[in-house]
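A single protein chain has been removed from this complex, and every other one stays in its place.
Let's look at subunit A:
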Amino acid sequence: MTITPRAMGVAVDRFDGAAKVRGEARYAYEQPVDRPLYLYPLTAAVATGRIADIDCGAASAEPGVVAVLTYRNATRTAAIEDGELRILQSDEVAFRGQFIGGVVAETSEIARHAVSLVRVDYEERPHDVELREGRGDLRVPREVQPIFPMDTAEGDVDAALASAPVRVDQTYTTAWNNHNPIEPHTTIATWTGDRFTFYLSTQGVNGIQAAVAALFELGPDRVRVISPYVGGAFGSKARPHADVVLAALAARLVPDRPVKFALTRQQMFSQVGYRPPTVQRVRLGADAGGRLVALAHESIEPTSKLQEFAEHSTRATPTMYAAPNRRTRQRLAALDVPTPTIMRAPGEASGMFALESAMDEMAIACGLDPIEFRIRNDAQRHPHFGLPFSSRNLVACLREGARRFGWDGRDPTPGIRRTAGWLVGTGVAAATYPVLRLPGSMATIRVGPDERYTVLIAAADIGTGTWTALSQVAADALGVRVEQIDLRIGDTAYPKASNEGGSSGITSWGSAICEAADRLRDELARHGGAVPADGLEVTAAMPENPHISRYAMHAFGAQFAEVRVHAEIGEVRVRRQLGVFAVGRVVNPKTARSQLLGGMTMGLSMALHEQSVFDPRFAQVVTQDLATYHIASNADVGAVEVHWIDEDDPYVNPMGTKGVGEIGIVGAAAAIANAVHHATGVRVRDLPITLDKLLPAA
């Protein structure tokens, strides 16, 4: 059942906007607590080995130091599967920078200083940190979501490639990227009696609760996690990392005293995951009419030895184009490195750079306009699932984008447009992201005789606008005005919710709220349509979606870019980006636009700037601050236009939404790389596109 949009579709200002601007919205580290203590971590100075000795004498003697935490005095935690979280349980070191202890002190300065007084001797072992093709130990990652297998195959790719009149066979690489939300990972952990309370910056309070409960073998009711506001999150805050565990271990040493812990910017580069680098080979074969006959996409990536994570770079490929012979393969090498994790559009952001660059190369090889080439190969049914799409408007996005961008009449010849010493080019790429729903969300709705509706769900607002958009959903689910909704999120005291991740928030939480609203209507009917004096309360879980087995559900988009490349110096400036997206119903045009615009900007940053330089000798990212890990500055961002097409999809969920958090980054880097090729004739297949790759050779 779908709900009627009244509040949805209105550009409501963020309810929390004014409080954030005034500094009244309290983030995790700012929560007022009594007699706080401060934690500073001790990190491993070798990549692999064991701690031979650890001398905490000088640190312990420092005035103001309350406790020095090491594996020797840390609480024994349960042997859960996620090795990233099993810190301070032995003398083993699994990667350089791993937490091996910490100091708890009366001030953060004392804690930080005292850590420098701890002496650690190591027995170091050789480390293995280099990803390369041809490693003998590459393995197939285990599936994260069964509907997206790590390897897919259809037809005879090799034969089709061998006989194709036009072929592209190229390798594309993407860089190690690190999450850098403005607010680093922060925690206040308190152990009181037999329970923990956490203030945290997280994409999901229940995930933190479950991990801490499992590690410390506590009932979930003894772990409260509160996270009303989050200063940005791009996936690193989706799953718990070792910082939460370290804070919890420290809190156990100092009962009743809140322990405050904020990662430094440098620590963000080793503690909270990253987008792993990828090496991707794409092979395309086309017939003389510009129709793909074969498509093969293979990706190899690193993970850690502690915990497997695969950037599923080939995930989008079987969704995109109708080629009768197809193959995708994912391979992983487990290295002595920190554990990678989800980062905005994990898989699609990396993989669609490769696929959409290769599509541009193939369009040129076929002598076709890249938009026309994509339209010719648009899939009518999902190539892998064999299902119809619940809605698929890739072609509409490409055509609408072409019209708005001024694509018609584009001369495809590269390297011939010049203005004041700058070479000018334009590029296009497609975007897609699946409509994901994560299991486990529940919602409670209470209504009183005053007809105010309190909606409780432990959902997260990571800066995307959940407070506002989910209130709009609730209003339409209940058929009331948004002013009648009192939403409560970000606290495990409320019914549990799935993480904010995979652009699934509105789908998962909104579906639970719609179900609860239905139940409330039933209850009201039982009461003759009037709210009883003591009110009503219902709780419902997100229901199954019966359409999932009948339709493939994906969002699509088209990304356009105009770049200028300095003919003598190689600097790249992106003058314009334009994106058109088909993302189902847009709940709040204002917050949705911000998310899409932010995604496109992050895509620009991925294309031109972001690169964590990993020094294999030290097994460490050496560009570990914002002066050396470059993110696009305001001056790098040109005119960014965001559009969407009206798309009515009755199958995805009751709201008709597909999610907007990730798709904005997908394809953005390829559009820019394709534009750089159009400007210069140079095809850059390894990100980021730095000026050395475009500097004239002579």
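Basically, a contact is a pair of C-beta atoms (placed from the backbone, for glycine too) under 8 Å apart; a residue touches a chain by one contact, two chains touch by 3 or more; residues count from 1.
The working rule: contacts and distances are computed from a predicted model.
Trainee: I want to check something: the complex is missing a chain, and I'd like its UniProt protein name from "Xanthine dehydrogenase YagS FAD-binding subunit", "Branched-chain amino acid ABC transporter permease", "L-cysteine S-thiosulfotransferase subunit SoxA" or "Sigma-70 family RNA polymerase sigma factor".
Mentor: "Xanthine dehydrogenase YagS FAD-binding subunit"
Trainee: Which of these touches the unseen chain: A:I182, A:A533 or A:A635?
Mentor: Counting the whole complex, the residue in contact with the absent chain is A:A635.
Trainee: Which listed residue (A:S299, A:Q577, A:S594 or A:T690) would be found touching the missing chain in the intact complex?
Mentor: Once the missing chain is taken into account, the touching residue is A:T690.
Trainee: Contact with the hidden chain only, please: which subunit A residues?
Mentor: That gives, for subunit A, the contact residues 45, 109, 112-113, 116, 266, 421, 568-571, 573, 608-609, 613, 615, 617-618, 620, 622-625, 627-628, 630, 632-636, 690-692, 695-697.
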